[in-house]
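Mind having a look at this structure? Questions to follow.
The complex appears here minus one protein chain, its other protein chains still in place.
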Amino acid sequence: MELATLLPLLLLLAWLLPLASFTVIVFAGPRLGRAGHKAGYIATGAIGTSLVLSLIALGSWLWHHPIVSTHHDEAAVHGEADRHGETGNHEEHETPEAHGEHASPVHFTDDWYTLAEFGSLKLTIGYYIDALTLGMFVMVSLIATCIHVYSFGYMHEELEDVTDPLASTSSGKPLVRAGRFHRFYQYLSLFCFSMLGLVVAGNIAMVFVFWELVGICSYLLIGFYIERKSASNAANKAFIVNRVGDFGMIIGLMVLFGGLGTFAFGDIEDANGTVHPGIFSQVRPDENGRELTVPDGLVRMAAASQMDSIYESMPSAEEAEIQIAQRITELRKHNTGYWLLILAGLGIFCGCVGKSAQFPLHVWLPDAMEGPTPVSALIHAATMVAAGVYLVGRFYPVFAPEVLLVIAYVGCATLFMAATIAITATDIKRVLAYSTVSQLGYMMFSLGVGGWAAGLFHLFTHAFFKSLLFLCSGSVIHACHTNEMPEMGGLRKKMPWTAWTMLAGCLAISGAGIPLLYGLSGFHSKDSILAQAFSFGQRSPSQAWLFWVAAAGAAITAFYMFRLWFMTFAGKPRNQRVYDHAHESPASMYVPLVILAFFAVTAGWPVPGLNLPGLLEQARPVGTAEGFPGSVEIASLVVPAEHLSHLDAVHRPVSMIASGAAVTGFLIAVLFYLVRVFNPETVRRALWPVHAFLIHKWFFDELYDLVFVKPTLLLAQVAGALDRLVIDRLADGSARFCVAVARIDDLIDRLVVDRIVNGLGRLTYGFGQRLRPLQSGLLRQYVVMIAVSTVALFLLIFFYRNMTLLP
Amino acid sequence: MFILGQPVSLSHYLVVGAILFVCGIVCMATKRNAIGVLMGVELVLNGAAVNFVAFSCPFLRADSHLALGLDGHLITLFIIVLAAAEAAVALAIALCYYNTHATIDVDEGDELKG
Partner (left out) sequence: MTLTSPPVLLSLIIFLPALGALVIGLLPKGRDDLFKQVALATTILTAILTIVVAMPASPSGNSSVGFELGKAQMQYAFSIPWIESFNIYYALGIDGISLPLVLLTSFLSILAMGASWTINKHVKAYCILFLLLEMGMLGVFMALDFFLFYVFWEVMLLPMYFLIGIWGGPRREYAAIKFFLFTMAGSVLMLVAILVLYFNSDVNKLNVMAVTSSHVHESVQEEYDPDSKTPLHTFNLLALAHQGQAADSPFSQDLVWGKSIQWWVFLLLLIGFLVKVPSVPIHTWLPDAHVEAPTPISMILAGVLLKMGGYGIIRICYPICPEAAYDLAWLVCSLGVISMVYGAFAAMAQTDFKRLVAYSSVSHMGYVVLGLGVWSLGGATATGDYWKMGMNGAMFQMIAHGISSAGMFFLVGVIYERVHHRNLDDFGGLFGKMPVYTGISMGIFFAALGLPGLCGFIGEVLVVLSVWNYSQVLAVISASVVILTAGYILWTIQRVYLGAEYRGPHAEEIKPMTKRELAIAAPLLAFAIVFGVYPKVVFNYMSPSVDKVVDDIAATQTHYSRLRRTADAERSEALPTDLAALETRVDREEATQP
């Protein structure tokens, strides 16, 4: 079968299987065996099959596109550089991919399904498959499978009724509730579906769709222990903080969609054979040598009023279009619309800041540790939080250098800040959470300074060793029933599998290895990040300090990781009760540990024909191989090409510095926590302001509460009160006014109009009463009256006539 | 110029008519007996009839050459007939009145007073 049809099919199946599993568990849930324990088999089977399918997909990809350039293939690298006349004279080692350095990386993209369509505008579900997609797919399904298996052991309590000591009831007794084993796997399946959908997404809108879905899965899983107030608070916090990021992302989407009219990453050919250019080819068009170009749509948008007037002044739309096309070329020379490109980039990055817990939206991730540990490992360490980094990597061609600088700053701030907080944390999962934030900061930082492959490389290696670390910590928590490291100690004797696999994880994250040669996975990825940072500092000297912050971060990383390991596994037990209770976890838990430990050690190894950097090189985004030479807004900013960081001149010193930093961190940890030359207590007392600052997590939560949460609630109260007190009062008041007017009306009627009418009636009646006696009924009286009246009448007329006649 | 000293003319008839009329009125006004009142009515009618006859007499009219002069007589005839009919009705009323009130004193019949 053609690769172009095989891959989408395989990945579609692999993607939809967890959804099927989710659906089955939703409807069959509790009926699946005792307490729904068969749900676990269904979910694990689904994700396991996904893993197999994605491995087949990766295999067939590698069959067709073998990895050619290998570790530190300086010949090839320098060969490329040579063509651009920048460095030495090496033999050219042209690879098939190197040939097409200006072409897009090999990828397959199309739409599966159209959600909605309006003229040329489309909202679709599609795929964009390249080496990066496949790598992510395998990584996600592999780790997810491990965690599904691990959860059998970790979540087995949920098969019975659970007594939850952390959920407070009014009676003060611990809460007893039914187990929710199947629900856990239900959420996990939904998460796997969403995450795989995010990875395979062919357009940014689809990314957003699954972005939200992983967000809601994360919400559900953080709040898995719904009875705990802290858990539901953390879940809310996670989702809402992510929504803050999504707010930015929506703005980015609006700019892109409003300007480009498409969400698709790559060019999509429709049924008629017309090619609709995607975002990448609009931003980096072929005709401009795949340099960053402001697309027509954004120029139009930036100069909308001009376009409007042209449109109106021309007799027909066609002529107007010709005129506009000319105007756009002129305007582009003045960088009109460039700010929109920056805005789009920043918007998308904003979403990534939320999802990947970057400064300043990192606050949710540590709290997210309220969820079960396997969830922390899967979602909040390996996959979902890395999605932000993945998206930045995927969207790399669209970022302007200015945006990259922002990304670098944010990443740098994150990695340093989170690392410092990790020093003082005592909750074993929180240390790891801050470590995750810090490592994500490294990835972002790397992408920001131009190290595309390095950043994503670190994403992969980190996924392995951090999920390993989390699962180990889960194993420890499972054994000790506490998260607090001061309660632990000496556990390596009790749980050797956990201890030694965790040591492997610690070594990997600290970047242990033999400088310039081989090391654990983190060694390779962190080295390449720092090398790129160094190279960046060389080209943009004003930003050189970033490298030193990152290097310091590396030292701190080694320190807090070994602090964790020493406090947990080394030394003597600090709490005998906990120690006595501790036991090694069941096989379903430590087998995944071993598998992940294997990858944590080897994932970075430059095996010829099968190594991550090589795989990633195949997916290097369009037009970014040579870095970002020109910046419009900041003159001194040059983002160098990544291959320059592989030069010995850069690589060697950096490798030494990195190893030195790691060793320093390790040694300090040894001095504090193993041989106890220094006492942490005395240091803490001596540096109490610093300690307070760090233990309160730089006061971010307090700050946000004060600056955002409180004012929002206040505004809400104001809005509510406005309705009650102003609008309702206006409405009620006008009603009352009407009633008052009616009352007055009534009074006028009763007091004036009625009285006049009644008075007239009474008058007439009285008059009649007066005249009544006249009708006496006496016949003779009538006769007299008639006679007298007649005479009187006669006399009257007579006299009248006389009076008038006589002068 | 006393009227009795004049030759008989219209005025004399009219005076007779007027006397009859006044007598009738006085009779009506003073008699409590219904029959008396009825007689008064007859007098009033006859007074009027005298007037009509006098006015229509060709010798007493200045414009006798213009009209045949029978209108007064005709009306007088009508009056006589009417008086007869009226007397019949009035006597019947009186009879009924007597049946209900056991008297024919008109002053007793004041049920219709206001």
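Labels for the chains are A and B, by order of writing; each one numbers its residues from 1.
As a convention for this text, contacts are C-beta pairs under 8 Å (C-beta built on N, C-alpha and C of every residue); 3 or more make two chains touch, one makes a residue touch a chain.
All of these numbers come straight from a predicted model, not from anything done at the bench.
By the touch rule given at the top, the unshown chain touches A in the complete complex. In the complete assembly, the contact with the undisplayed chain comes from A:175, out of A:175, A:516, A:632 or A:667. The hidden chain makes contact, of the residues A:18, A:223 or A:295, with A:223. Of A:715, A:748, A:774 or A:792, it is A:715 that touches the chain left out of the display. Within the full complex, the residue among A:255, A:268, A:463 or A:615 touching the omitted chain is A:255. Hidden from this view is one chain, which touches chain A at 114-121, 123, 164, 167-170, 175, 177-178, 205, 208-210, 212-213, 216, 219, 223, 226-229, 232-233, 235-236, 239-240, 243-244, 246-247, 250-251, 253-255, 257-258, 261, 300-301, 303-304, 306-312, 317, 320-321, 324, 712-713, 715-723, 727-728, 731, 735.
The criterion applied here is as follows: only the chains that are shown with their structure count from here on.
Taking the mean of the C-alpha atoms as each chain's centre, chain A and chain B sit 125 Å apart.
Those residues of chain A whose C-beta lies close enough to touch chain B in the complex are 771-780, 783-784, 787. Interface of chain B with chain A (complex): residues 25, 28-32, 37, 40, 106-107, 109-114.
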